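Only one protein chain is missing; all other protein chains are in place.
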Amino acid sequence: MFKKTEETKVLRDVIHGYIHVEYQVIWDLINAKEFQRLRRISQLGGVHQVYHNAEHSRFTHSLGVYEIVRRMVYEIKDIHDRLSEEEKVIVMIAGLLHDVGHLPFSHAFQNICPVEHEQFSRDIILMDSDIHCILQNISTHLAKQVADIIDYKHENEILNQIVSGQLDADRMDYLLRDAYFSGTSYGKFDIERILRTIRVRENKIVVKESGMHSVEDYIMARYHMYWQVYYHPVARSFEHILFMIFKRMKEIYPDESYFYNLDMFTPFLEEKQSVRDHFMLDEHASYYGFGVLTRKNDQILKELALCILDRRLFKYDAYSEANETQIREQLIREGKDPEYYMIVDTMSKSPYSPYDGHNIYILTQQGEVKELSTISIIVSSLLGGKIKEDKKIYYYK
Amino acid sequence: MFKKTEETKVLRDVIHGYIHVEYQVIWDLINAKEFQRLRRISQLGGVHQVYHNAEHSRFTHSLGVYEIVRRMVYEIKDIHDRLSEEEKVIVMIAGLLHDVGHLPFSHAFQNICPVEHEQFSRDIILMDSDIHCILQNISTHLAKQVADIIDYKHENEILNQIVSGQLDADRMDYLLRDAYFSGTSYGKFDIERILRTIRVRENKIVVKESGMHSVEDYIMARYHMYWQVYYHPVARSFEHILFMIFKRMKEIYPDESYFYNLDMFTPFLEEKQSVRDHFMLDEHASYYGFGVLTRKNDQILKELALCILDRRLFKYDAYSEANETQIREQLIREGKDPEYYMIVDTMSKSPYSPYDGHNIYILTQQGEVKELSTISIIVSSLLGGKIKEDKKIYYYK
Amino acid sequence: MFKKTEETKVLRDVIHGYIHVEYQVIWDLINAKEFQRLRRISQLGGVHQVYHNAEHSRFTHSLGVYEIVRRMVYEIKDIHDRLSEEEKVIVMIAGLLHDVGHLPFSHAFQNICPVEHEQFSRDIILMDSDIHCILQNISTHLAKQVADIIDYKHENEILNQIVSGQLDADRMDYLLRDAYFSGTSYGKFDIERILRTIRVRENKIVVKESGMHSVEDYIMARYHMYWQVYYHPVARSFEHILFMIFKRMKEIYPDESYFYNLDMFTPFLEEKQSVRDHFMLDEHASYYGFGVLTRKNDQILKELALCILDRRLFKYDAYSEANETQIREQLIREGKDPEYYMIVDTMSKSPYSPYDGHNIYILTQQGEVKELSTISIIVSSLLGGKIKEDKKIYYYK
Partner (left out) sequence: MFKKTEETKVLRDVIHGYIHVEYQVIWDLINAKEFQRLRRISQLGGVHQVYHNAEHSRFTHSLGVYEIVRRMVYEIKDIHDRLSEEEKVIVMIAGLLHDVGHLPFSHAFQNICPVEHEQFSRDIILMDSDIHCILQNISTHLAKQVADIIDYKHENEILNQIVSGQLDADRMDYLLRDAYFSGTSYGKFDIERILRTIRVRENKIVVKESGMHSVEDYIMARYHMYWQVYYHPVARSFEHILFMIFKRMKEIYPDESYFYNLDMFTPFLEEKQSVRDHFMLDEHASYYGFGVLTRKNDQILKELALCILDRRLFKYDAYSEANETQIREQLIREGKDPEYYMIVDTMSKSPYSPYDGHNIYILTQQGEVKELSTISIIVSSLLGGKIKEDKKIYYYK
């Protein structure tokens, strides 16, 4: 059913050495225009404003997820033996395509566009797209199965967990990759050891106790990456400005004359976006659109767009009521509407939260399957402690 | 004259660990909008089409060049002692700004726009720009001196060599950086050793004989990077298509009605571009422009733009006359004008060509200064050998 | 007072790039025979039995500690400004020499020889040795000051902390170095960041809050290195056998005729070792001695020595009383005295224990100095949790 390529194709990758492609369908999907579009979507919204090397795209991350899935289904005996060839290919495709629905600056955008990127991924896979055609040409039920894994509702639980459990190909790739490109050491953990110690028990992906310290290390890596990289206030500042731009556009949207030459955004403001509209809205189009905003007559959008283009980011301080009041008053004195020029933001992140269906499980030396925090002293200590929280106020200056 | 920042500011960098900024003027230049624009210009034209991780921008490279210049003027005693504080700052600025004039896809673009990027850099530094203002505010002759170094005509020879000799900060950074982001090992060489063994003699930057093998290694690194990365036919293919797009636009330019909504390109086609036009033409604008082309009625531009956007690159073969004839005839049969759908390309690269003014010099144990190839057996062997040449034909299929 | 070398001498190092030597006294001490002896003492007792690459010596570690001390006293402004040139040199010497008193297989040996390695270091520095002469030739009170730092009782508190606080040059080097040579990723942490954020307040080495996550990372690195590397049961097994060998020798010691040709050990068994005896007992002598044991007539020493030489390590199991009884009985049945062929071992390690004088202190953004666990959520959580303990039984099979 699945044609193999003549010989294994390889793509050099900084994290995995090589990405290996053995199936024609994978190769065709990589070359599909909707997948190539991911080259034009940054992996990390505003992070490269602070870690300047973090300019990598979702394209490279998606290849990386695919490669980890591929290794999981071939190199982990328990998984290998439980999956048919078809299931193997399907889950590799799901890993490859799980992010295909991303819009630029996802987090900022999501706040005004109520559709999640998983829903866009679903639409692209199931509806009118080159990707859909490629899948359809092989078998009519393929697209549905791939979409089900991305939705975490495939009937074979293992497939869902491989792509998006707590210890999944997605997270493992992005931690390693984001660490490489940000130049920090925090995101590194021993993926070889984790892959070597994964087993399947009770229809769950579990890790042998001898690999538990690598899992602990992975959890700490994730925790540090959140606080040092993903939640960095400079990155947040950039994203808040984007959010304000979209919020303002949404606000004035019904005024069609304003939106002349901004048709990359309008279908989304109208909430009538098609798969094709999604395809057109990449980062290039967005930035071009921001340029258009600077030449239009809404003062707020003009100023905020220049903040993005010339990197005049919002300042930030630790939050206090007094602080908020003072900033608000100052903005009003300067004629800036606090609705668009100020934002209060609370970040918090627990190192690991065991919750139903997404726990990490350890296979003890005695052969029992236990939730990680019941057996790891480190993780249970962290769960017992406080949760780090950071409340800041960001504002135009 | 040059104000220091309150404390040393650092930017985390994947190649140098940290970029260190001690002068306010450097910090201000980094934040100038023309420098921030470099985030929107790729370092390597089409290379990320083959090495998918090579998505880094000229922004990160420019910071890297600055950092190497900074180390050279502070850590190499012979240089440190010969330069005044002013000269040190000027050459650091020149390192930072040497690429500020780059357009997107420089090589493809250069073929239709007769202005070199160094000329654009000069204009930005000397004319109406935020960068110019920053320099002017410190001293009226500063901009001129920085531009002179970029033009390799500053009266203090050492300053020119630091930024663009044969063993300069520019090349050292790009080899290391492009290797890191392409995921290849070819570009690596021992920069620590080279910096440690640099001396100044006869107003030249020279390397002690004990560092010669590191220089040999650097030359081989450069040679391999050219053939394996910069000249990779997939990257060339991408660049040839871009070249054809610009060539075609130039061809039909006088037809103004066609160019509606393409004002990012028109000033250049007209050869009347201003510093502001240059500022506007970043990669986002170009890609947006390519999108516009796909919706216009010139069939050639429509097809070529889709080749770029959906990654349908030109195929390539080893060149032969028979091959060329056959491809040409085939294209004509298909109604494709060979002027735009086919190109013959010859690449050649000598590992090292000693030529007046840009040689590498070695300081022998006896204290003499000798041109590298007269003393290195490896380099002299390579000079005595043939020069590698690669002639290929690229064509639409 | 302290002569500089003609130019900075450098030794290539895998962890620090280069070890830099600028003072003649440092160079002379490195070349002193007691320091060169450290090439013949392994850094990690039995660890290379499990991580086969961990064959590095205390010589390389000692150079590394020196290099970190050197960076601390020159690159950390608060330290640099507070120390005289003499204090700088003294603390660099103390870093270099802090391990000079180590015997082979320190931990196993310590159990029978009641002298700690710090005491041996002291003796070598203060008594009859080439090292002592070198120090004495410069100034008569130098040796005393160096020894005081190693004893953590120099009157300038900062000097003690640099060499052996909770965040000292010794630990930072060994974590990084042992990780490099064991090939694990656990020991890595961001030393650059820590060095950049160290300050001095209230006569204490403190870390700015912006570097706290690097400290957290360092603590986790240390914790993982203990459990995954230093406490690995295979390494412990090797060390237990060594311990048994020394215990047995001590037992039969008064029988002089047995100890013919074993004069590397006898002064220590007699507890009358001189500095010269210490010098003679390196790892080569020990292993040669084990070979001698295999040709003598004490069956226990013969067998245990072969366990070491041919790597027939003790087996190990989780401890239980039942287990212990069974193993003991089995050994007795086989005619093996459980006193020498079996050992129960309990390891425990808290990630970080704040205790008087050796805490890690954080300098908050508000300028207050606080003990780490009062401000780090991670560290306080870990302190609140259980302490990991591992009880095993090791036995001959």
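As written, the chain order gives the labels A, B and C, with residue 1 at the start of each chain.
Keep in mind that, in the parts below, a residue touches a chain if its C-beta (ideal position, glycine included) is under 8 Å from a C-beta of that chain, and two chains touch if they have at least 3 such contacts.
Here the structure is a predicted model, which is why all the values come from computation and not from measurement.
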Only one of A:10, A:127 or A:318 touches the unshown chain, namely A:10
Among C:33, C:315 or C:391, choose the residue that contacts the chain missing from this document, as touch is defined above.
-> C:33
Checked against the full complex, the residue among C:309, C:344, C:369 or C:387 that touches the missing chain is C:309
From B:59, B:109, B:189 or B:246, residue that would touch the chain that is not displayed | B:189
Only one of A:85, A:116, A:192 or A:329 touches the unshown chain, namely A:192
Identified contact with the non-displayed chain, of B:220, B:280, B:306 or B:344 = B:220
Provide the residue numbers of chain B that touch the chain removed from this figure.
-> 184-186, 188-190, 213, 216-217, 220, 223-224, 227-228, 351, 377-378, 380-388
Please give every residue of chain C in contact with the chain that is not shown.
-> 11-14, 17, 31, 33, 36, 39-40, 48, 51-53, 55-57, 59-60, 63, 180-184, 261, 280, 282-288, 291, 309-311
Note that chain A touches the chain not displayed via residues 10, 17-18, 192, 196
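In the analysis below, only the chains that are shown with their structure count from here on.
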Which chain is the middle one, judged by CA centres?
-> A
CA centroids of chain A and chain C: separation to the nearest Å works out as 44
If you look at chain C, which of its residues touch at least two other chains?
-> none
